[in-house]
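Comments concern the structure below.
The complex is shown incomplete by one protein chain, all other protein chains being positioned as in the whole.
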Amino acid sequence: MDLIAVAWPYWHQFFFVLFAATAIGFGFGVLLSKNVVRMAFYLVLSLGSTAGLFFLAGAEFVGAMQLMIYVGGTMVLLIFGVMLTAQKDFINMDTHTQDWILATIVGGSLLMVLLFGAFGSEDWKTPQDITDAEVQATKEATPLGLALTGIRVDTLGESTDAVAEGKSGYLMPFIIVSIHLLVVLIGAAYMARTKKLSHATDDKSSRAKLMLFKMEHEEEQLEEEQYVVTHRAKSALNPLDSENED
Amino acid sequence: MADFIDYLFGIDDSWFSYLVAALVAAVLILHVVAVGALLFIWMERKISGRIQDRLGPTRVGGKFGWLQTLADGIKLIAKEDITPDLADRFLFKIAPYIGLAASYAAFIALPFADGVVGQHLNTAVFFVLAVLGLEVFSVILAGYASGSKWSLFGAMREAAQVVSYEVPLGMCVVVPVMICGTMNLTTIANMQSGFFTNWLVFNDPFTFLTAIIYFTCATAGVNRAPFDLAEAESELVAGFHTEYSGLRWSLFFMAEYSSMFIVSALASILFFGGPHGPIPIADILGLLPTENLGSGSAQAFNENADGFFAAMNVQVMIARVLGVGNLILKGVIGVTLMMWIRWSFPRLRIDQVMTMCLKYCVPLAAIGFIGATAWQYLDLPTGNALVDAPRYEHHEMWTDGLSKNESDVEAEAEAVESVEEVQTPHANDKVTDASSVTVKTVPVSVEKGGDQ
Amino acid sequence: MATSKIDDPRVIEFDVRTDEMLINMGPQHPSTHGVLRLVLRSDGEVVSDVEPHLGYLHRCAEKIGENLTARQWIPYTDRMDYLAAMNMNLGWSLVIEKLIEYDLPERGRHLRVIISEMGRIASHLVAMGTYGLDLGSFTPFLYGFRERERILNLFEEVCGARLTYSYLTPGGATADLPSGWTDKCREFLTQFKEVIPELHTLLTTNSIFVSRTAGIGVMSARMAIDYGCTGPVLRGSGVYHDLRFHGEERYTEMYDGYVFDVICADPETGKYPESNYEFHGDKLDYPEIPRQAILGDCWHRFYVRMLEVVQSVRLIEQAIEKYEATSGDWGKPIKLIQKLPAKEAYMETEAPRGQMGFYVVGNGDSIPWRVRARSSSFCNLSVTAPLCQGILLADIPAIVGSLDVVMGEIDR
Partner (left out) sequence: MLLIGTVSVSWYLAVGAVLFVLGAVCMATKRNLLGVLMGVELVLNGANMNFIAFGSKVLRPEGSLGLDGQLIALFVIVLAAAEAAVALAIALNFYNNHNTVDVDRANELNG
């Protein structure tokens, strides 16, 4: 029992390494893959792993949101786009070599700067201890929701004017984003429409309309041309049939 | 559960107990998925057989052919795993696993009874929906990677359908969340304890409407008839799984049946009381230490007794087994209903499915949401008022400070701070610790103590 | 007037232009009723063109007929419309009888009415069931087959076979009905009447079924006639034409003295004949025509079949009485090597799927010089291409299923 009784306080680290490795690995997959659907697939996995990191950092709601909106919604949309804009096999869309070289140099330098920044501060670099119970307390979604409606629970203790008037929340941005989403919804639906529809004579839908138009005409002509075998007197054929009358 | 293993082996906070706890939870959930699929496929055969005036399987496994699915499973495992020439081999092979993993992962946050849950999440409702939404990926990838036009058709249909139906589904789920004021499934379930009039479906007419819309959208969301367009055999041969065979094919079915169960179980938790039966048997038999909770309400389960074993109380354990049975029974009833629908109705057309979603489900869900909000706001009588069974009250203290005078704010803030010191659920695992706190004033974090 | 149709919900506008797809539906496809092959040109879900390809079940039946005697070819007619083999036998028998100018005794006439109408019910039950299957409803299929099995049991007692009967032959039938058979038949009809409302509930009046079929595949009467459609497909478009009334004397005299309706909507009022369907002594009205249904659409074709089943029940009830009232010879088969006179004969009968015509030329020998079959399903199938333009993929099974083709008859 001695062996297993040794506390292993590295769960967070273990899962961090796991999720970070998958996120970055599949990020590379996105970059290096040539097949668009595979790129999308790798992006899903990368974003999913990032959601895992969010969970790990205590942002449960944001993590679930990431899964729901990003992975569930955006990616399906993206795959739709991929399928609707299917490419012919002979169209070559490989990256030029000079692009690769340039992008690697610029990207590498950018990464250096960012990493330097990330590990630059002693405050950020030093891990801080937290108890299990404290972790649980940070995972509340309610304060988040309240903040979106304009109430900052976590700053209730502070007695600034903004707090006292209940103005410290994110109500305004929330409303702006809502309206923005609505506008985007309408705009995207409008943009994706084909505008050529009305005058495309060889369009299939026009042909269907034409078909219906012709059919309606036919029905009109029907009576004139006496094509229908008219209702014969059934009784003439069947003298016994008295209940039917024409 | 980790605490229980710690207790069992006399160790403290070991990685071993966490690992074992996680493994046990994972295996138990896997059983729900795998054995559930076996059971449901057998059920589907028997039910469809009875509906269609025939017997269904009768021989394998003695009576009722109850081992038929297992025999078929063995056959499927033994079958050759074919990959078509034109397939994108990697995506083709990996697609079924994604679907299964998604529907399996959704079980993590599903509470089978109070404390019997893989992982307590404060955003459990959201998590389950989000993870279930990932299942559509397996279908899209399978359809694309098969290199077959029928599969691609199936995938496109499924993608369009599932993405559309997530909207009304989400709106329906918001209604119980709004009434209960939490996204924690355990709390939502516990707020419906007591007699069945406490169930949210009977809360007001609008929740009733919402429950119906939810079930419709959930049926569409898991691709069951009459919304099973992605695998419409008369149009698309077999839709997205046309090219699959053997084990990979059966994985799609396991995913389908387990998501059927999970949406039914979610419906039962959100609207039909979850682990609480129509009559609070455990409460009436006195299996639960209700006196500890003070208010004398029909509180069936003691939330503070955290985890299945943590309470170390046989009576509570029996009550929880009852709760698990209740939830599974309700889930199975939901699945049976879906089967009944499937074998009775023809299939809709893709434009009709979309019309139904956008023209009927979304507006109705919106009406349900607005109506339920208004009902709450106007404080109109709810279902539980009919039999004078007061609902267990879920009360959060977050905003109490705002309702007070400005002079009280500071004092209140101190109170909040002091409450936060109490927020140590694992330290307070014992049942008796809750005795000092009445329901009305229990801060939310203590109520929702995390498992493991 | 034309602009109103442009707003038709069946016309799908394109939001996004995508690439055209050429899809092969069949010959191994669950909803192509055997081995029909449809080549679809589709843009996403919208099918712009459908081209049916035939010949996957071609067995040179007609050529074989030119090497066999008239009675020897009977089993080959079984294999044409294998779902209504009795009616195929009848068609061939009648044309040979016409050629050799043979007159059937009265008992044989009623026997043939019983058998051929039973065949019609059995065939329409399959049509109904598989149509449900095409639309994704599995249960009515088995309900239909359950009833069909009862009919097949009766047929088995008559001739020993359940699918390819070779029962009706030139000259009459191979045997008289066994004793007690008519009672069993009455028993069947009694319980079958109870099933019809069930089928109406499951399909005809089911709102999903109606929304899938009403207004889909609308075929005008003119178009139906132009393409040579016959049977329920023609009558579903409102053309009052049934060979049992309007056919040749030699065929219609079989139905002399029988009372039944031709199921066809009046093109002016859109009304079907009054119901004469009795159920536990009460007269039940036929299900109402849904608001969305247009005369000539898939729903009407299906409805016509459902109502024709009732008429067949009515006919069989009368025929059993008439059969029991007569006695004597039922019509022995002609000789196996019956010499055929050197002339030609053509005759069409009202088979369940439409007018089934047989053409035979004799040359004084017992083996005919020329045999030709006019298949109803072949003509009915020919409307697939014009009907399936600008529709959704899911409508193709609905339209092809409503035409109720049997490939054995088309390819022969």
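Every chain is named by a letter (A, B and C) in the order it is written, and numbering of its residues begins at 1.
In this section, a contact is a pair of C-beta atoms (placed from the backbone, for glycine too) under 8 Å apart; a residue touches a chain by one contact, two chains touch by 3 or more.
Everything quoted here is computed from the prediction, not taken from an experiment.
K.L.:
Footprint of the hidden chain on chain A, which residues?
P.N.:
These residues touch the chain not displayed: 7, 9-13, 16, 20, 23-24, 27-28, 30-31, 36, 39-40, 43, 46-47, 50, 53-54, 56-59, 61-62, 65-66, 69-70, 73-74, 77-78, 80-82, 84-85, 87, 91, 93-95, 99-100, 102-104, 106-108, 110-111, 114-115, 117-119, 121, 123-132, 134-135, 138, 143-144, 147-148, 152-154, 170, 173, 177, 180-181, 184-185, 187-192, 194.
Quick note on the criterion: only the chains that are shown with their structure count from here on.
K.L.:
Between chain B and chain C, what is the gap in Å from one C-alpha centre to the other?
P.N.:
Distance between chain centres, rounded to whole Å: 50 Å.
K.L.:
Quick one: report the Å distance separating chain A from chain C, using the average Cα coordinate of each chain.
P.N.:
It comes to 51 Å between the two C-alpha centres.
K.L.:
What are the residues of chain A that contact at least two other chains?
P.N.:
Counting only residues that touch two or more other chains, chain A contributes none.
K.L.:
In chain B, what residues contact two or more other chains?
P.N.:
Touching at least two other chains: 156.
K.L.:
Where on chain B does chain A make contact in their complex?
P.N.:
Those in contact with chain A are residues 9-16, 18, 88, 90-91, 121-123, 126-127, 129-131, 133-134, 136-137, 140-141, 144-145, 152, 156, 159-160, 162-163, 166, 181-183, 396, 398-399, 401-402, 406, 409-410, 412-414, 416-417, 420, 423-427, 444-445, 449-450.
K.L.:
Chain B touches which residues of chain A in the complex?
P.N.:
Residues 1, 4-8, 11, 35, 37-38, 41, 44, 48, 60-61, 64-65, 67-68, 71-73, 75-77, 79-80, 83, 131-133, 136-137, 139-143, 146, 151, 153, 156-157, 159, 164, 166.
K.L.:
If you look only at chain C, which of its residues touch chain B in the complex?
P.N.:
Within the complex, chain C touches chain B at residues 12, 21, 23, 29-31, 44-45, 132-139, 142-143, 146, 202-203, 206, 208-209, 211-212, 392-397.
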